[in-house]
Each structure stands twice: as C-alpha cells, then as structure tokens.
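This part shows chain A:
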Amino acid sequence: MNVVIVLLALLGSVWLLAVVEGWTTTGRLSLSAPLLSGLAHLGRESIVPRTPDRLFFEAAPILFLIVAVLGVTVLPLAPTLVIADLATGALFINAALAYVLVALIMAGWGPNGAYAMIGGWRFLGQLIAYAMLIVMPITAVAMRAESLVTTVIVASQESLWNIVYQPLGFVLFFIAAMALAFRAPFDLPIAEGELGGGVDAEYTGVRRAVLRLARLTLVVTLAAATVVFYLGGWHGPLLPPWAWSLIKTLAVAVSMLLVGRYLPRIREADLMRWCWTLGIPLALVNIIIVGLLVLVVS
Partner candidate 1 sequence: MYAQAFFVAIFGLAAIGFGVWVFRTSSMVRSALALLFSQTAVGCMFLAMQTEFLGVLQIMMMATEMSIMAIFMVMFMMDPGGLGGMDMTHQKRFSIGAGVIAGGVAIAVALLADWGPVTPQAPDAAMQTRELGMELLGRSMLIFETAGITILTAMIAATAVAIPVQTLANGGDKEDSE
Partner candidate 2 sequence: MTAVLIVALVTGAILFGIGVYGALSQTNLVMIMMGVELILAGALVNLVAFWRFLHPESYSGQMFVLVVMTVMAVEMAVGFGVAIARFRAKGSVEMEEAGDLKG
C-alpha cells in the first residue's frame, strides 16, 4: 500500500513540476501541457543514430528513471509512510543516485555522437566536484540524529530543523544536489548553448520522453531528500504530515528549477576549483561544528 501511495505522490509532484517548468519557459500555465507534450513525444519518430552502442543507448533512459525512483524508496512522506525504512537509508540514497552518473555515461557513449559523449564525460568531472558535498553534509545530519535511518533523522528535527541547526550544511547540500540533478547553472552535461543538448542531443521520441521524465523525477527525489535531511520532513502545524512533506518537497523542487533562470552556466574549471578549495573545507567545518554542538547539547 505504501508503495502505491508514495509512487502516486511522486508522479503527482513530477507532473506539477512539469507544469511549473512549462510555465517558466513558455509563460503559459497549463495543467495538461506535460501530458500533451509527453504524448507528442510518443507520436514522434524515434530516430536511432548511426552505429550506436545499441545496448547502452536503449538501457540508459530506463536505468536513469529506475535510480531516480529508487532514491525515493527510503524517503518518508509521513512517520509510517515509507516504502523501505532501511537501517542505512541515508547511505542508500547516495548509492542509488551514484548510478545517475552511470546512466549518463551510457547515454553519452551509446549514440556514438560527439556532443553526447562530451556531455557524458563532463558529468563524470562534475561528479568529482559535487560527490563529497553530497556525502559530507549528510554525515553531519546523521551525527545529529545518531542514525542513518531516514525516519529517525526526521524525528531528530522535531524541536529544531536542521536548516537552523546546520545552515552551512544545508547550503552545501542544496548546491551539490542541484549539481547532481544537473539543473542550470550546473547543466554542463546537457548545456544547450554549448553542446546542443549534450547527452539529450541524440534522443528522440519515446526515449527522450523517458529521459525528461527521469530528469524531473530526479529533481523531486533530491528535493524530497533535502526536505528529509534539512527541512524537518513531515513536521509542521495544522496540516497532516504527508501534506507538509509534499508541500516542502514541491517548494524545494520549484526553487531548484527557478534559480537556474537567473544565473549563467558555471564554468567547469570553476565548479571543480570552488568545490574542492571552498566546498570541502566548509563541509569539514560543518562536521566539526555539528560535532561540538552534539557534544555540548547532550
């Protein structure tokens, strides 16, 4: 039962997010637009490029979608509304999302095209920049909760949300999450103005529809993770817990979509340099501060 509810919530969030995305790009607020454009994708010809690595080409969009959905399985909507309450939930979501990289490399290599391949390998470089900034803030979150279980992490924020307790960690995690979801300004692997679509460039028809769906799902997954780790999950007055989780998730997801509109794409070298020379020391400082707080408070 939980599986159905969580997946429906995920699907609904993705759909709302697609509506918002359409609204920001075209200026029209239309509830049916995502469905129509999805149908249009199905109707279009599915072009397969010349001499592709067929296996990778076909498998990449599906793998991408699967890992994005897998990430959600450990994130609770409400105290009991979670698909798998793993003992290592906070680590599991990392493991699942690491395969986004694999999917993108497959999607980059598969079509046998220069733009796509550069896009795929670019994401590998991007991973080296953001990976530490995903894991280290989560470490600090787990330190406070004294557990890797996501429901315990949410429960630990009942009196004070982590965004107040460790604001530095939140900022780092939010930025790294955007880099992981390759939303603008971190959209190096697809970079419309630089690579003409990058890993998306060679995909058409059904496969492209799956890729776009997977990308939006990934945004929702990461927004939900941000909510669970930093924004107190289901905690909130008046409304039922699941409603709070959904509202917060959508708010974070929409903010991830909107930030990119007001920023130019970051340079690859700058991303790498700032993540390693600024981001990782700050993440370490965050861990130390949280460690001190945990020791002093308890």
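Picked so that all candidates are chains of the complex that A comes from, given by their letters.
Keep this in mind: contacts are C-beta pairs under 8 Å (C-beta built on N, C-alpha and C of every residue); 3 or more make two chains touch, one makes a residue touch a chain; residues count from 1.
Because the structure is a prediction, the values reported are computed rather than measured.
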- Have a look at 1 or 2 and point out the one touching chain A within this complex. 1
- As the complex stands, chain A meets candidate 1 at residues 51, 53, 55-56, 86-88, 91-92, 94-95, 98-99, 101-102, 105-106, 109, 112, 121, 124, 127, 131, 147-149, 269, 272-273
